[in-house]
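For chain A:
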Amino acid sequence: MKKISITLMALLLVAALGGCAGGKSSGDKSSTASNPTQSNVSGQQGTGTSDAKTEPTYGGKVVVGVQQDIDSLDPHKATAAGTKEILFNIFEGLLKVNENGSLICAVASDYSVSEDGLTYTFTLRDNVKFHNGKNVTAEDVKYSLERASGLLDGTPLISSLTKLTSVDIVDAKTVQVTTDSANLELIYSFTAAIIPAGSGETEGSNPIGTGPFSFVSYKPQEGLVVKKNPDYWQQGLPYLDEVNFKIVSGADTALLELKGHSIDLYSYLTDSQALELANDYQILSAPSDALQAMFLNNAVAPFDNVKVRQAVCYAMDRDLANEFVVGGNGTIISAGMLPTLKDYYVDLNDVYGTGANIEKAKQLLAEAGYPNGIEFSVIVPSNYEAHVQTAEVLADQMKEAGITCKIELVEWNTWLEDVYKGSKFQASICAITSDMTPSYLMVRFQKGHKKNFINFASDEYDAAYKKAEAAMTIEEKAKYYKEAQEIFVKEAGTAFIQDPPITIALSKDLAGYKFYPIYVQDMSTVYFVK
Partner candidate 1 sequence: MIKIDNLSVAFDGPEVVKNVSFTIGDGEILGVVGESGSGKSVTALTLMGLVAESAHVTSGEIYYDDQLLLKAGQPRNNALYRQYQGLKMSMVFQEPMTSLNPTMKVGAQVEEVLLLHDKQDPKAPTQSKSKAPAGNLAKSAKSESAEAKAKAEAKADAEKKQRPAKEASKNALLAWHERRVQEKEDRKRRVLEALLNVGLKDAQRVYDSYPHQLSGGMRQRVMIAMAVILHPGLIVADEPTTALDVTVQNQIIDLLRKINHEQKNSLLFITHDLNLARRLCDRILVMQDGCIVEEGATEDIFCDPRGDYTKKLISAVPGRTGKKKTSNSSTTPLVEVHDLNVYYRENANSLFGKTVKKCIVKDANFEVYEGEILGLVGESGCGKTTLSKAMLGLNKMIDGRIVHHSNSPQMVFQDPYSSLNPTKTVGWLLQEPLRAQGILDPSKAMTEKDRVAAAYDMLHKVGLKDKYYARRPSQLSGGQRQRISIGQALITRPGLVIADEPVSALDVTIQAQILDLIRSLQEELKTAFLFISHDINVIYQVSDRIMVMKDGKILEIGETEEVFRNPQDAYTKELLR
Partner candidate 2 sequence: MKKVAGWFKKQNKYFLVGLAMTGLAVVLGILSFFWTPYGPTTMSAAERFNAPSFRHVFGTDNFGRDIFSRVMQGIGTTVIVSSLIVVISAGAGILIGAITGYFGGILDEAIMRVTDAVNAFPSILLALVVISILGSGKQNVIFSLGIVFTPSYVRIVRSEFIRLRDADFVCRARLMGVKKLRILFVHILPNIFSVFWVSVTIGFNNAILAESGMSYLGIGVQPPDASLGKMLSDAQGYLGRAPWYALAPGLTIVWIVLGFSLLSEGIRRKEASKK
């Protein structure tokens, strides 16, 4: 009777908050944009970013629980968010994102963009060393960028870099990059990792980068260990001697491990787990920068009718979902834009309200020809506990408006194939994650776009988006993006719910943890308090 055991397993697989696991490109955040807000769940501790009162000490080992296994140690090939959050500590690009979402110089010490926006010139920082002890040269930069953009062998590894047409070495300290079209947002792509020339194909036994930590070992299913890079170019960093990114198989196991103090730091806690750990750990929380929504397939009944979509938006009690699933720490949203992208975000929560408007919903359903209500299936990827719980809450709550949701759990890969790629669904609760560019979120809702799995179709929206994309100033961009959001919300393309918080448990002995507006775990600033 071995069989039972196998089936049970499934329950315990990774559960993560935030949607499309592979769905991030490595572009980072605009210089002007956001200040990630940090809130605090437990109220016991100040924000995790800086604790000026405590004295940083050097040394020590930390175990960080991570949820997903590494998909590749090659920084250009890694696509899973869970991998990138670790590799952030090993690799750096010419530029690097800081905790405010701003770009700072890393391997480059300076850069400039030509007036037509087609040519980028980078000056390399002196004495940046790879983990193998060699200095970073212009050759290495050229090799890395060509490899990532596909100029080297025709296979682009990072899609946003496909705009590059050439990478030229001007002198030993200067590299010039030319692109085929001007785009304000391209600069974020230069966070792509710099690796030693030729290492992608020949060296390979060790991932070698320039980051604050260097690679020690990796065991599938167990984790990855890094150690301090003594030659790191940022003076005084990192503090820790060794970090073990340990793969924890599921949220439930993570909780047990935390209780047993076998890990020191863990993100992605659920609300109730956070409460359970509040006495033993510092609990820190910040927006996760993922957009959770009940995605409605605009191409199939009943959601081909805008009134039905609006009815769902009215009927949905986002406050309740926020309260039940994330303990009220989420940010309610109505459109597909991150609140943390302050320049582009427009608060449209008044359109449908954040609570349930049952009367309005019923009225709209009746107008749409469904006086007795509607019934549809909601597909939810079963490995994301928060989405499953949200579905349960909403399904229960929307019954009152005559909206019956049949929850259907599916395995993640099935979700990807059937829902995300195949658009074979009526409704689905999941989240889309983002990099720090507004276009990443907005581009997908253009008619016929390959990522437009909800089949949203609005000429007005497309026009607004096109204008935003072509805009050469941030103000102009923001204006059109906001317009596009308004159109989308009016059409009720999909029923957005919230930007759920990310909640971490941090050992009480540690401080200096910084939240980033992107999905990374920067261990370089973490230290043991005296």
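Regarding selection, all candidates are chains of the complex that A comes from, given by their letters.
Following the convention adopted for this analysis, a contact is a pair of C-beta atoms (placed from the backbone, for glycine too) under 8 Å apart; a residue touches a chain by one contact, two chains touch by 3 or more; residues count from 1.
Being a predicted model, the structure only gives us computed values, none of them experimental.
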| item | value |
| --- | --- |
| Which of 1 or 2 touches chain A - same complex, any copy | 2 |
| Interfacial residue positions of chain A with respect to candidate 2 in the complex | 1-4, 6-12, 251-252, 255-256, 259, 270, 272-273, 275-276, 320, 323-324, 382, 385, 388-389, 391-393, 395-397, 406-411, 414 |
